[in-house]
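Would you mind keeping the following structure in view while I ask a few things?
Every protein chain but one is kept in place in this view of the complex.
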Amino acid sequence: MLVYVFRRLVNVVFMLLVVAAVTFGIFFMVPKLTGSDPALLYVGKIADKAAVEGIRHKMGLDKSIIEQFWLFLKGIFVGRDFNAGVDVTHCSAPCLGYSFKTEREVWPLLLDRVGVDFSLAVGASILWVVLGTGTGVVSALRRGTLLDRITMTGALAGVSLPMYFTGLVALAVFANNLGWFPNNYTDFADDPLLWFEGLVLPWITLAFLFAATYARLSRATLLDVLGEDYIRTARAKGLAEPVVIGKHAMRSTLTPILTIFGMDLGGLLGGAVLTEKTFNLRGLGYEAVTSIASSDLPVIMGVTLFAAFFIIMANLLVDMLYAVVDPRVRLG
Amino acid sequence: MSINDKPFLSVRDLKVHFPTDDGLVKSVNGLSFDLEKGKTLGIVGESGSGKSVTSLSIMGLHRAGGKRGAPQISGEIWLDGEDLVAAGPDRVRKLRGQKMAMIFQDPLTAMHPYYTVGAQIVEGYRAHHPGVSKREARKRAIEMLDRVGIPQPDKRVDNYPHEFSGGMRQRAMIAMALVNDPSLLIADEPTTALDVTVQAQILDLIRDLQKEFGSAVIIITHDLGVVAELADDILVMYGGKPVERGPAATLFESPEHPYTWGLLGSMPRLDRELQDRLTPVKGTPPSLINVPSGCAFHPRCPYAELTGGRSTTEVPVLAEAAPQHHAACHLPIAERHRIFADEIAPRL
Amino acid sequence: MTDSQTAAPQTATVPAPAPASDREPLLRVTGLTRHFPVTKGLFKRQVGAVRAVDGIDFSVNAGETLGVVGESGCGKSTMGRLVTRLDEPTGGKIEFEGADITHLGVGAMRPYRRDIQMIFQDPYSSLNPRHTIGTIVGAPFRLQKVATEHGVKKAVQDLLELCGLSPEHYNRYPHEFSGGQRQRIGIARALALKPKMIIADEPVSALDVSIQAQVVNLLDDLQQELGLTYLIIAHDLSVVRHVSDRVAVMYLGKVVEIAERDSLYASPMHPYTNALMSAVPVPDPRRKERRERILLTGDVPSPLNPPSGCRFRTRCWKAQDICASQEPPLTAAKAGHQVACHFPENSATE
Amino acid sequence: MTTPTETTGPAAGAEPEANSAAAVAKKIEGRSPGRIAWDRLKRDKVALAGGAVVILLILAAIFAPVLTALFGHPVDQPHPDQINPDLGLPKGSFGGINSDFLLGVDPTFGRDVFSRILYGARISLLVAFLAATVSVLIGVVMGIMAGYFGGWVDSVISRVMDVLLAFPQLLFSIALVSVMPNSLLGLNDTGVRVLVLVVVIGFFGWPYIGRIVRGQALSLREREFVDAARSLGAGKAHILFRELLPNLVAPILVYATLIIPTNILNEAALSFLGAGVRPPTPSWGQMLSDAVAIYQSDPTYMVVPGLAIFITVLAFNLFGDGLRDALDPKGN
Partner (left out) sequence: GGHKGGTTGDSAGAKGAAGFNAAVDKVVNASDKKGGTLNLWSSTDVDSLDPGRAYYASVWNFERFYARTLLAFDGKPGKDGLKLVPDLASAQPEISADGKTYTFKLKSGLKYEDGSVITSKDIKYGIERVFAQDVISGGPTYLINELDQGQGYKGPYTDTDPNKLGLKSVATPDDSTIVFTLAKPNSDFPYLLAMGSASPVPQKLDTGAKYGDKPVSSGPYKFKSVDPGKGYELVRNENWDPASDPFRKALPDSVKLTITTNADDMDSRLLAGTADLDWGQTGLSQAAQAKVLQDKALKDNTDDAYNGFIRYVSIVPKVAPFDNIHCRNAVLYAADTTALQTARGGSVAGSLFGSMLPPNILGSDDYDPYGLTKGKPNLDKAKDELKQCGKPDGFKTTVAVRGNKAKEVNSAVALQTALKAINIDVTVDQYDGKLISSVIGAPDVVHSKNYGLIVMGWGADYPTGSGYLQPLVDGRFITSNGNNNFSEINDPAINGLFDQAAAEKDPAKAADLYKQVNHKVVDGAYYLPIVADKALNYRNPRLTNVYITDAFGEVDFQALGVSDGK
């Protein structure tokens, strides 16, 4: 097990390296290919040649891409200095880069933003798992009934609705017209109640989308599982139906759901761009979109890596949980 | 079979029909038999002849009526004086695992991969012995594993099914089935997935356990050799119907139905002289949606013409051909005996 | 699932002398091995090997049928795949008509494929469900670019008829046929190129008893008609007896006994063969009480870590010290009967 | 292991089903597997309705110029007379819907929303279909190679898929779209955008189908018909494309129909985030994005494109679900 975890962690590092390299390559090469100069983005309106050179030097853009990448990687572990003559900008480890646009280190910025996504993702995921698998299971058990058909139609509608549309409608109705919820986010630390109220709509909107997928998936999985021989065996033992479903069928049903849950949660922690934009939440996704709009490469880079990290870690976690749930999976 | 008492298990005119998109699948279409405690009934027949459906009907394991994929079941299944078809699902569930138990063909898929063998046995035990503590139930599980010949049962009890070999899995399945001392044990192709050497072990085990518990056993298989090893009585099914039924010895000695002849003739046998050629049953098994009219076997029966057309129009009934030996065939008994003696027996 | 056990050090295997035969056999296999590596870790370090086939020798003469029996996992299928060159041997040699085909590539092997054909076990998975019967049976012609006199269609229809199918089935799909019919389609395909040799891996074990006999008879007829040579792999001893001229018994990747059919069934010499035969249930209820049966205990050991010396010794009631230390070579105990046992039964020398 | 196309049951019960199938086949001469699926699909009214809507939508998109000429106004023509000059909002309630403007006009310009929705459909469907093609092409080739060859080929391809799945796609797409030049390879701005959308959406979509195809190929290669072909001297190309591919058609088809609605949502999301085609070329996501600013005063302008997306995606999903059920009777 330990060996496995170690190996997987090596794997995680490798994947992150690849993601970093690709992101780095694209964002630092594309401007070159399209003929625009990233250094130009950081100088004032009229670009003095020497100033551009200075910026280029300070940001390390005058070095080869390999060297830049190396400096970037090194920065993550030991921190990094950006020098321009006497003026030294220090970025302490883990240095995911430094935004010259906002004069901030990327890492604290990300840590700052991730709280929103964390609040969003955790709340929504609890909701959707409970709602989604709940309705899926009930649908599967009541297969073919009116209830089944209604919930499954609802679920199909759920996966077909763009979430920003649902979100806007929810905002229009519940926040603006009825005024039940505020349409802004408050930090938990500032006011837990407002935090909760502000997140209710995003949670529901996000959960609705995911719940629909989970309902469909859990219904299909449960139906498959119910056809398994071992369920028949459980019945043959004379177990009561609730035990058969609740214990034998559910355990197998939840395992595949665990997998996509990991992916989804990981994805959300790394930024829920659409939700954040719709509900004006300042999370990683929003940060990324704004930094894209302002070509703030270090921040884009940081968010991408951060998000990839979440996805990969979530996958690792899921795999390990899987091994706990399913004794046939041997790690090692 | 005793005549005075009501038999322990008695199936009367069982019909199990599945409505499907393509039509009504008449998987079992009028099956009757009796079985006493301590006796073994072998059910043989080709794939799709309705053997498994019959056993699942007895166990009440088909989907409840009204649901999709649920069969229409009619007839009576009397177990120890109780009609299982008429009884409520709750009652049947109580009997299941306690009074009647079942062993399935593929023990790997029939056991839950996520629970230990022990846990699965314990669960079955405690379901019917609510007062029993976990510790006691575990002891019972170890005892059962020991009984079915699993070495080091106190260690193996905590293994998962995938950690067992095929033979051990089937033994564990048997332990699971017998944990509540059921009076009826149904084994649906318990050895088909196993090697001959292991099959021999399992068959021995079943036989020994039956002697020990004195329960009634139904063994379902398509291997005539297996039934010959175990069964007291044999029931041959074809297209959802019984075509021949009788004590094992007589059935093998003087089979009455041309289908049974066909089965015997198509098997190469180690215990006989080497035949030059096998005598297969021609054609393919019947569709259960469009069962051939009259005798379902007539399209494949080499002697169908000898019935003067009755076989295509008239459904033959199971009639006594010899004491306790019944067959459903339009051929006159004498004719059958003649054909068997002249044409079939020499080739076997 | 991997087995966590590591392989024990290999003991040297003593190759059995090639069977004495005056004419050159159609197929000769010597010292054939196939080890599947078991790897572990990031760098795919090999930690052991499944010795599926571990040094076997036999030959098949033109026109005869060699049956191969053995318990599940003893390497029968692997052996079949090696001989048909669907798998790459780890060692040993396969000669077909005197030519070494052991390591031929796809292209070099192609011409030989006309002469060596296969019949598969599962009539469901051996026919591509998306192809019509015409395509399936016609594939050999197209793949081997063999010209047919009256076109591929006619040739295919002739083949279908030969195998007891209706030529009208040309445009049908496999799912429209029963298992027995499908097996016939598979046979028709194998016969298309008029092969010299046919290797059949469990050709009837997936079929119903009543259908089994049809196929067995068909194979018989075709052999007679076309002068085919068969290598038939099966686990059903009775079927093997019925179809074979000679029979090889395999255990854990080794041939433990190989003999003329009658000699083998009448007086098996290897304890394993004996046990195998006695375990076969016999459809005769009266014999069940009389028969003394040899009940083997336990399961077949893992091919990942086979027992030292004689592989059967762990389940053998006759095993002695020598069996653990020394591997018995496959030797001719009497004419046309080779056995690999230190203490063979029914043997004159005992 | 089963392919969804096969009509056989589990191994033990396989024989009877084939027989009944054979019996049915005797009545209906030589039904191909595709034919059987079609017969099944014909019975699924909901899926057919979805299919009909899909076809209508495609026709509407193709004949958008004709339809706007008949029932609307030229797509870019402003109608200042329909706009309240102080507010920049449509005159009249419900977004200015009247007999002349069936779906109202857009704010600021007073362009005909009906025409813009139709032209938006062109972009949506074009991007969705082309991207699906890209995903399917790459996914099938990669998946089939990974599945069939196994070994290091599989390792490399699987790892690439892992990395791709670990990328925060949406972020990455926006970033990538935003650095693209306005003209490329002789395409105009809209052309470039469409191309980039197709490449980005298609490229991030392929690992999903790649995984499915890989899994299928992995199990298919264990089928004996592959060995049969090899034993006849078939080369790799023959096995991959003649033996395996036809068996993959069903899952590919199903996946393609189900990836199209996902692509539509993705395109709309990217447009919503400002990374889609640029005005004046209309697209649904862009209209929704415009609507965000004014949804309180002109809700109609939000609802119309929202519903357009919803209906289209729903129709595709319904059809895709039906197709899957038809091709894989065990799927449900």
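Per-chain numbering from 1; labels A, B, C and D assigned in written order.
One rule holds for everything that comes next: contacts are C-beta pairs under 8 Å (C-beta built on N, C-alpha and C of every residue); 3 or more make two chains touch, one makes a residue touch a chain.
Treat the numbers as computed from the prediction; the structure is a model and nothing was measured.
The chain not shown here is in contact, across the full complex, with A, D. Note that of D:167, D:255 or D:295, the residue touching the chain absent from this view is D:295.
Annotation: of A:58, A:219 or A:248, A:58 touches the absent chain (contact as defined above). Touching the chain that is not shown, out of A:24, A:230 or A:286: A:286 (per the contact rule at the top). In the complete complex, the hidden chain is touched by one of A:7, A:63, A:104 or A:251, namely A:104.
Of the candidate positions D:36, D:54, D:83 or D:213, contact with the hidden chain is made by D:83. Residues of chain A in contact with the chain left out of this view: 36-37, 40-48, 50-55, 57-58, 84-89, 100, 102-104, 182-184, 280-282, 286, 293-295. One chain is missing from the display, and on chain D it is touched by residues 76-78, 80, 83-89, 107-109, 178-179, 182, 188-189, 274, 278-280, 290, 293-297.
Note that only the chains that are shown with their structure count from here on.
In this assembly, the chain whose C-alpha centre lies farthest from chain B is A.
In terms of their C-alpha centroids, the spacing between chain B and chain C amounts to 32 Å.
Distance from the chain A centre to the chain C centre is 54 Å, each centre being the mean of its Cα atoms.
Between the CA-based centres of chain A and chain D the separation comes to 24 Å, rounded to the whole angstrom.
In chain B, the positions touching at least two other chains are 46-47, 106, 162, 284-285.
Listed for chain C are residues 1, 178, 181, 208, each touching two or more other chains. Residues 56, 59, 61, 67-68, 93-98, 101-102, 104, 106, 109-114, 120, 123-124, 127-128, 160, 162, 173, 176-177 of chain B are the ones that touch chain A when the two sit in their complex. Residues 15, 18-19, 22-23, 26-27, 30-31, 34, 156-157, 159-162, 164-165, 168-169, 171-172, 176, 220, 223, 263, 267, 270-271, 273-274, 277-278, 285, 288-289, 292-293, 300, 303-304, 307-308, 311-312, 315 of chain A are the ones touching chain D in the complex. Contacts from chain C toward chain B in the complex involve residues 1, 71-72, 178, 180-181, 208-214, 216-217, 220, 235, 237-239, 241-242, 265, 275-288, 293, 295-297, 299-300.
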